[in-house]
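Note that one protein chain is taken out, while the other chains of the complex remain in position.
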Amino acid sequence: MSRVEFRKDLFADERSDDLNEVGKPTIRQDIIGHVRGTTRFYDDHLFDGLLHMRCVRSPHHHARIRNINVSGAESMPGVRRIVMPSDVPNNLNTLLSLIGFGRDDEPLLSSAKVAYKGEPVCAVIADTERQARDAVAAIKVDWEVLPHVLDVEQAIQPDAPVVNETYPNNLFDYGRFDHQKLRFGDVHSAMQRADKIVEGQYQMSPIEQAPMETCGAIAAPETNERIVCHTATQALFFSLGTTAKLLDVPSSRLHFIGGTVGGGFGGKVDSITEPMAVLGALLTGKPVKFHWDREEEMQVGAPRGAERWVIRDGVMNDGSIIAREFTGYFDCGAYTRLSSYAIQKGVGHLPGPYTIPNVAANVYCVYTNRTPATAMRGFGITGVDFAIESHMDKVAEAVGMNPIELRIHNAYRDGDMKAHRRVAKNTALIECCQVAAQKSNWQLGPQYASASSLRDGGSTERAAIPETAVDMVGKIGERRSSSIAASPAQGTERVPAGQASELLSPLPLQHADMQIEPSRVGHTVKATAPLANAAGAPPPAATAHRETTQPPATQVSTPVSQQSPVSPPESLPASSTGSYQQPPRDQPAASPPEAPAVKPYEPQERFNKGMNRPGAARHLINRRRR
Amino acid sequence: MTVHKGRGFACINYPIGMNLGGDPSQALVHSNPDGKFTVTLSSIDLGQGMKSVTRQIASETLGVPVEDVYVDTADSDTGPHCMGSFASRGTHRVGNAVIRAANEARQQMLAAAADELEVNASDLDTDGRGNIFVKGAPSRSITVSETAIAAQFKQGKTLAGRGIFLVPKSDVDDMTGEMSTVTTFAHAALIVDLEVDDETGVVEVNEINSAYEVGRALNPRLVEQQLIGGAWMGVSHALYETTEPYYPSRDHAPLDFNSYLMPGPGEVVPHNIAILERPAEDAPYGGKGPGEMCANPVLPAIANAVYNAVGVRCDSLPITPEKVLRGIRANGGAQPKGTPG
Partner (left out) sequence: MAKKPISFVLNGQDTSVFVEQGGNLLDELRRTVGDLSPKFGCGQGTCGACTVLINGEPQLSCLVLAERVEGQRIDTNGGLAEGPDLHPLQKAFVEGFAAQCGFCSSGMLMAAKALLDRNASPSRDEIAEAISGNLCRCTGYEPIIDAIVVAAENMRRRTT
């Protein structure tokens, strides 16, 4: 039997526990429906004449499509429509184009080649699911099998097959480089001072999110030229925006309903079933369901990607880790999806919850001929945490130290500088270590049992950004011509020591009435937070929102931080904007709430055209013409 | 055959919210004519409790009983934009948007009540039980219901609010990795006790003791659900789960739950949890989303405990009996390290 206790004694002076509703064990709002079986998941909306859509999928890891013969399938009983790649008006997308990150690299249905086993090339819409399956089996695809690559380190060799033509080096681009760098201090010289070097390599295999409800969507024409889509998505407007972009449909014509989902765990962000179902409804004028069966969910639905991490620590005999170096490979599969972003999240997390004065990392987002990877619970962190915490035990053994004491010895504390050059606050690692140790009677020495996250952090040394060794190794494309080492290189340039920059704060309130009184939130709020006052005056200008100032650390001889996380080569189109604008990069130091930047409505150009393109909503065009 | 006991430790922190910002969420709150409130969102409840936790946040902020608030999620025609339920952003981003929307509605409610009571709105407060009263003179009061009726039918005012929460997007420096990531971190430390059978290689987890720091448990039972279910998933990830058992080879890929393995109800591990609460300044009522981080410490803690039990370092997941046995054979037999602690 499990037991839960609340340690209200800890951090008690930072918190009041007298709130009315927050903190109460209120019964879940949705539970009555769950236990009665009346909760409506996406598939619990019944439609007369519902059609079923299924995909023809690649049996090969990597192959060119010579020809698709659908003649037999077209005339089979119940078949309403064969859906080809040419039916998708704007058949190239990348998920994060909605926030302006990365280039479009993935078709909804592939027309030229497939880059993973299970990649869809066309689809059948039929009266029953069985008829759709039969017709899928009758479609003949003439494949030209290509060499494939499945291992991340082989994929970055000069002679590896190109998995994804948008990223011809099999690596995502991070500014000027083919990997995301992290540099803090000088790892190479610190390693030479270290008493011991501890190395390890860690591997996590792909993991399926396995929600009990598989991914799916039902789309149906509404009465007013719109399409309603019931969906299991984890991100309603993400899916709506992706659908609008791929199908070249104004977002106003899409009515998405969801919000009640049978588990997600990250597996329902990819927004594939929604554009497929909506496309089916546009092409047939009928309600269409597209869902993954369990087999597709396991092998075609994107998993948590595999990660390989190599860690090298320089350690002193007293247990102080003075240098830590990472080489990381995210296996993102054939298309980017969310792996590129997971890496930046992972890099911001390094070197784990420890204060280490010298840190370097090279992390690669590698394309291989396998199912694309995506988000899962612990996005970008679970794999590297497995590596770091397994490694900490190796370090403890190497220096002969109690593993928990080693963690507390190196733990980050309030005011410490993190390797991504921002100050840590609100830390509580040490207290968690102490409480867990108490609970299982794991003895700690007195100095570890009495340590605190609130003390001994933020000293001049621990809060400083050190002089940092940087290098220019691994520029985009270099690896194609010669093999270069994957691990962080010895620095060839130095950036001077510097001060911490401000953290980005939430943008100021639109209206003073939205600001809850600090006395009602139940915990300490920094006095400089934007406060509302009765007159609705603007929040204090200097503190309401501070854009990151360029820190001295990045003032290097080489050009500083690129203009956007991805600078597409000239030959490729810039990432599409989808239906959302990227938030403005340069916010004013403080925008007074009464002076919002009102912009007239500007329809996106892409939505004004394309209605006459093949496959785009013929029945709706006809209706519009009447 | 011998069964060896092992104990392993791991501790982690976890960034709460979409890491680099640029991810807005919005909320709308409005009152029925009689002072019952509806919160409309396009955020998703996947089981984590989005509807329930935003309901508590909204009622706390409005100052009304939780029974007088219902949350409607995810109709794109009525719910304003939200980036979605992922990256532990729900509680943090949506919760903050709900606070703003609910607070704007509260200010309108207090202004309407002030008109009825002929006092200044700033002199009013709510009792959380459906009444608005004059501070220092609790007998001078009006119900939320009467206030809403007066606002709608007499004063011609809405009791409604909108809220948005956005942390601006941070770039990442390509040479140093400098970035302005999220500011809110949850924490956990966890000790696993397990047994390894050196004949079969089977690992059986016996007990977990843990401490999770969650900022504030906005609903302690929902937090408990996440921590117990999440640790179960951690055990599952560590010992069983993968879609590619011989990665990077794609052979032997599971296609159903007979071959994609997870622990069942017969393998429930007793889990003793301590919950710590150090509120995060910019989080709603200080609460950090516990949903994602709860599985993370379990994986390395199990790997460390297996090493402690039989001296085999399983550096690749999942830790299958095959890997344990191969390790034991390579070492010439089990090499217990002696239980620490």
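Residue numbering begins at 1 within each chain, and the chains themselves are lettered A and B in the order written.
Convention: a contact is a pair of C-beta atoms (placed from the backbone, for glycine too) under 8 Å apart; a residue touches a chain by one contact, two chains touch by 3 or more.
In this text the structure is predicted, and so the values were computed from the model without any measurement.
**Q** Tell me which residue among A:100, A:262, A:303 or A:319 touches the hidden chain in the full complex.
**A** A:262
**Q** Among B:150, B:202 or B:262, exactly one should touch the missing chain; which is it?
**A** Considering the complete complex, B:262 is the one touching the chain left out.
**Q** Please identify which residue in B:232, B:247 or B:307 touches the non-displayed chain.
**A** Of these options, the touching residue for the absent chain is B:232.
**Q** Determine and list the chain A residues touching the chain excluded from the picture.
**A** With respect to the unshown chain, the touching residues of chain A are 1-2, 27-28, 30-41, 43-44, 46, 50, 128, 210-214, 261-263, 265, 293-295.
**Q** Suppose we count only contacts with the excluded chain; which residues of chain B make the list?
**A** Contact residues on chain B toward the absent chain are 46-49, 221-222, 224-225, 228-233, 256-258, 262, 264-266, 268, 271.
Note that only the chains that are shown with their structure count from here on.
**Q** Taking each chain's centre as its mean C-alpha position, how far apart are chain A and chain B in Å?
**A** The computed centroid separation for chain A versus chain B comes out at 17 Å.
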